[in-house]
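With one protein chain withheld, the remaining protein chains of the complex are depicted in position.
So that you can tell them apart, the chains are marked A and B in the order they are listed, and the count of residues begins at 1 in each.
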Amino acid sequence: MMQGERELGQFLLLVFDLLGIFVFALSGGVLAVRKQLDLFGVLVLACVTAVTGGIVRDVLIGAIPPAALADWRYLATAMLAGLVTFRWCGLIERLRNPVQLFDAAGLALFAVLGTGKALAFGLTPFAATLLGIITGIGGGIARDLLVVRTPVVLQQTELYAMAALIGSGVVALAAAFGLPQFPAMVVGALLCFGLRFMSIRRGWRLPVAGTRE
Amino acid sequence: MMQGERELGQFLLLVFDLLGIFVFALSGGVLAVRKQLDLFGVLVLACVTAVTGGIVRDVLIGAIPPAALADWRYLATAMLAGLVTFRWCGLIERLRNPVQLFDAAGLALFAVLGTGKALAFGLTPFAATLLGIITGIGGGIARDLLVVRTPVVLQQTELYAMAALIGSGVVALAAAFGLPQFPAMVVGALLCFGLRFMSIRRGWRLPVAGTRE
Partner (left out) sequence: MMQGERELGQFLLLVFDLLGIFVFALSGGVLAVRKQLDLFGVLVLACVTAVTGGIVRDVLIGAIPPAALADWRYLATAMLAGLVTFRWCGLIERLRNPVQLFDAAGLALFAVLGTGKALAFGLTPFAATLLGIITGIGGGIARDLLVVRTPVVLQQTELYAMAALIGSGVVALAAAFGLPQFPAMVVGALLCFGLRFMSIRRGWRLPVAGTRE
């Protein structure tokens, strides 16, 4: 029964990981279509956006070879998302700011999952929080650098790294206090997504930023 | 005698690896001269273009420290190529599109050699194919990012990552079916170079790209 629970937990982690891959790849694919790249450019940008954060995390915690290279399902999922974007780009474009929305969902999923994997590899809650942030923002940074624009993470007036920090921090704090991990991941992901979403839609910002003239 | 054959094989691999370093470094050097960088900038760009792909591959397969840092001959070769470009840039410029040509040769050599090294480190044919592509395109991406231009790999109408995929895939498939590696590498490299060459000279593209409006 515990065996069954563990298998269920690992299955759920895989499902959410692939979901994060999918939505991040969509954000990369939409940007590539906007920049008028051809099919292969769309696929490459979708894959880079989806797996870079996780690969950097795996390298930093010593999980070699990285999951995104060892397991074909990750890149297959990213490519599927790239194909979807390429085929139905008109439909996706009609949604308001879809790049930012998918990006926010990917950020939330990757931040909490990255923190969880770092904890599983024995890192401290502090380091695991950082690795969650890196997992979350790495793909978006690589995506933006490849099309030569300033990464979203540095753009003014948006809570981006802060959202990832809160999502990762909830998971790391739960681990530090011995609380169950899965509910902490759900709470962390919802907080991260909600914060990012409100930042985009309602213009939420860091209060401190207002202190500059 | 088998000892002699193994030594010959390793010697040939080293020769082709250094050849890949040399032509990739030329492509970086030519771009640096065009951007009017000084001698050190030319050397840095030549080295970065030549070794980044291999270093990323070595990090991802756990070959630490990476060959390009542990063995002085790699960077010495890249610097030699940088000096050659700096001295005879006028001559090299007169050739038609030399950056792209050297880049295509480097892509082909690195894709097959990167796949071979990943297989030698026990990775699956799927992961080895990806690592071959990364070895092939990593240096060019770093080169383009350093001079702040969109990487060639994402530019429209060119078969770039696709060429690397085919070169790497041939080597990985040969390994999966237990076929000898060296002929597979030769075939893979020729296919990759030929595809990239025809894409540049004849405007070959992905047929699917034409399905967009």
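Going forward, a residue touches a chain if its C-beta (ideal position, glycine included) is under 8 Å from a C-beta of that chain, and two chains touch if they have at least 3 such contacts.
What you are looking at is a predicted structure, and each value in this text was computed from that prediction instead of being measured.
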| item | value |
| --- | --- |
| Contact residue for the chain not shown (choose from A:Leu18, A:Ile92, A:Leu123 or A:Val170) | A:Leu123 |
| Options B:Ala120, B:Val147 or B:Met198, residue touching the unrepresented chain | B:Val147 |
| For chain B, residues in touch with the removed chain | 32, 36-41, 44-45, 55, 59, 64-66, 69-70, 72, 75, 86, 145-148 |
| In chain A, positions touching the absent partner | 59-62, 123-124, 126-127, 130-131, 141, 145, 148-151, 153-157, 159-162, 205-206, 208-209, 212 |
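By definition in this document, only the chains that are shown with their structure count from here on.
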| item | value |
| --- | --- |
| Centre distance in Å when chain A and chain B are each reduced to the mean of their C-alpha atoms | 30 |
